[in-house]
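Each remark here refers to the structure printed beneath this line.
All protein chains but one are shown at their positions in the complex.
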Amino acid sequence: MYNEKIMEHFSCPRNVGEIENPSGVGEVGNMKCGDIMKIFIKVEEGIINEVKFKTFGCGAAIASSSVLTEMVQGKTLEEAEKITNRHVAEELEGLPPLKMHCSNLAADALHKAIEDYKVNLGK
Amino acid sequence: MYNEKIMEHFSCPRNVGEIENPSGVGEVGNMKCGDIMKIFIKVEEGIINEVKFKTFGCGAAIASSSVLTEMVQGKTLEEAEKITNRHVAEELEGLPPLKMHCSNLAADALHKAIEDYKVNLGK
Amino acid sequence: MGYKMIYLDNAATTPVREEACEEMLPYLKEQYGNPSSIYRIGREARNAVEEARERTAEALGARSDEIFFTSGGTESNNLALKGVVRNRGGKMHIITSSIEHHAVLDVCMELEKEGHEVTFLPVDRYGLVNPGDVEKAVKPNTSLVTVMAANNEVGTIQPLEKIGAVARENNIIFHTDAVQAAGNIPVDVNKWNVDLLSISSHKFNGPKGAGALYARKGTGITPLWQGGAQEKKLRPGTENVPAIVGMGKALELAAGELPEKIKELTGMRDRLMEGLLSMEEVVLNGHPSRRLPGNVNVSIKYIEGESLLLSLDMEGIAASSGSACTSGSLDPSHVLTALGLEHELAHGSVRFSLGKGNTMEEIEYLLNVIPGIVERLRQMSSVYRQNKR
Partner (left out) sequence: MGYKMIYLDNAATTPVREEACEEMLPYLKEQYGNPSSIYRIGREARNAVEEARERTAEALGARSDEIFFTSGGTESNNLALKGVVRNRGGKMHIITSSIEHHAVLDVCMELEKEGHEVTFLPVDRYGLVNPGDVEKAVKPNTSLVTVMAANNEVGTIQPLEKIGAVARENNIIFHTDAVQAAGNIPVDVNKWNVDLLSISSHKFNGPKGAGALYARKGTGITPLWQGGAQEKKLRPGTENVPAIVGMGKALELAAGELPEKIKELTGMRDRLMEGLLSMEEVVLNGHPSRRLPGNVNVSIKYIEGESLLLSLDMEGIAASSGSACTSGSLDPSHVLTALGLEHELAHGSVRFSLGKGNTMEEIEYLLNVIPGIVERLRQMSSVYRQNKR
């Protein structure tokens, strides 16, 4: 079902946890479909230099959260905003079709976190 | 499918053949259903002292013809007239249900042979 | 490879038991005759099929001419339900439960689409159908009641005797999906008052590819297929001789060993339930005692079922879940939902189904590793810390 890369991220997920006083937090998903992802970012000088996640969800949801944090680490906000769910799936070398929609939302959570950061900034 | 007794009669049928100048001949069956039995009898002093058969048909048809000739041998006409197809099936220790009707007609052929004898007698 | 597995998913499928496999093998190899053929190996194949029919009948308390072989439980259920409805003709009313397997539930929904009326009875929080509800649901045109003997997810055993009595009093044909029951609890078509009963070989240590429908003499059923004269034309097609032989053997043995098996499984089941429920925020699904001897189903809060299964698999443990991720659809199990579970609990459900060959050591091993897995997934969970605050 899942390829090795996904299983590797599932069994050793990177950057699990929360950031105290994050620059932004984004949450997507809902309990009905069974996936809730939360991304925390710390932004300094336009660069995401810390990112963590917490996910309730299936293997694909956890792996995509994990791989996203790797992809985002050290990126500028502009670069990070261009990352899509599709990029995440590609980075994982493919997800099962059934998982493409409901479990592959990590990029959406990231975008929400960036939005949150911008709103916080504006305050 | 067939029990041992039937197979024994099928592989070593008794009294196969025709009787020259028979006292009576009876034939039943038709080509549509695939069984045609012919019984030849020789009657002397009210007793069937020779009986032969020829049969085109399945294993059950051949075995029932064969066993009938055994049952009839030496019987009086009255006794022979009482033999039914059911008796023949019983003598064979049971026939498959599908064969009870179309292939179990030897007694009918015998009765026709007796009738034929009586008609010949009346001539 | 040193790969050792603890198989706790016997409700999904079971290993073929040695004795059944051994009886099958000749029919897979040198005894390959077609049972419809009249020569020797054909007749031998016929005899083997008929012996399996007798064994199957015996184990169910039925007569052998009331047993029809199929390819499995799904086919048996479809044949029973559609067969009866089409045989009756016209529009009618059907009563079922809301926790049936898809092979009954989806058939009923299909019949609904065809214009028949279906009542999907609710169940209580343990998954029990109330026989009184069946009685109340009866209408003048009710022609079929179908309620499963034991549920595949939560293991709840239905009061079939009573439901069957209601059906009988009202002259309604009664079918039960006994796919999970056969080989796990005593099955008796007369005690249960059933007219139709479905079983599936691979659920009781028989091979995949065989099942049976018990149909009480006189129950009118229209076949789903046309073809040869096999199974009295109710189910045409060359018989799957090896699988049928294997099923007959497996069921015969299972029926004989039942008291012993029930005792053993119940012991392991109760230990496993107790161990799991001793963890924090774990709840039992289904009935505490009126459940299949091998079924344990719990919801582990704050974690999602599939990720639990994957983690268990990495420890060599095979189990199942009612989470949406494993149901092949986007919704969690309709059974857990019908029992009143919220989505979170349904997604966090895990089913361990014990069977022949499981040991108490395996249970202890599982109970040893699971707390670590649960803790790890909870630490990762977006809803854990939150709810603990």
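We call the chains A, B and C, going by the order they appear; numbering starts again at 1 in every chain.
One rule holds for everything that comes next: contacts are C-beta pairs under 8 Å (C-beta built on N, C-alpha and C of every residue); 3 or more make two chains touch, one makes a residue touch a chain.
Everything numeric in this text was worked out from a predicted model, so none of it was measured.
Trainee: With the full complex in mind, choose from C:313, C:331 or C:375 the residue touching the hidden chain.
Mentor: Checking the options C:313, C:331 or C:375, the one contacting the hidden chain is C:313.
Trainee: Of the listed residues C:110, C:124, C:188 or C:342, which contacts the missing chain in the full complex?
Mentor: C:110
Trainee: Which one touches the absent chain: C:102, C:216, C:290 or C:376?
Mentor: If we include the chain that is not displayed, C:102 is the one touching it.
Trainee: By the contact definition given up top, give the residues of chain B that touch the hidden chain.
Mentor: On the chain B side, contact with the omitted chain comes from 2, 7, 10-11, 13, 16, 18, 27, 31-38, 54-62, 98-99, 102-103.
Trainee: In the whole complex, what residues of chain C lie against the chain that is missing from view?
Mentor: Where chain C meets the chain not shown: residues 3, 5, 7, 9, 12-16, 21, 24, 28-30, 32-34, 36-42, 71-75, 77-78, 101-103, 106-107, 109-110, 200, 202, 207-210, 224-229, 236-243, 306, 309-310, 312-313, 317-320, 326, 328-329.
The rule is simple: only the chains that are shown with their structure count from here on.
Trainee: Can you name the chain that lies farthest from chain B, using the mean of each chain's Cα atoms as its centre?
Mentor: With centres defined by C-alpha atoms, farthest from chain B sits A.
Trainee: Residues touching two or more other chains, restricted to chain C: which are they?
Mentor: In chain C, no residue touches at least two other chains, as defined above.
Trainee: Of all residues in chain A, which are in touch with two or more distinct other chains?
Mentor: Chain A, residues with two or more chain partners: not present.
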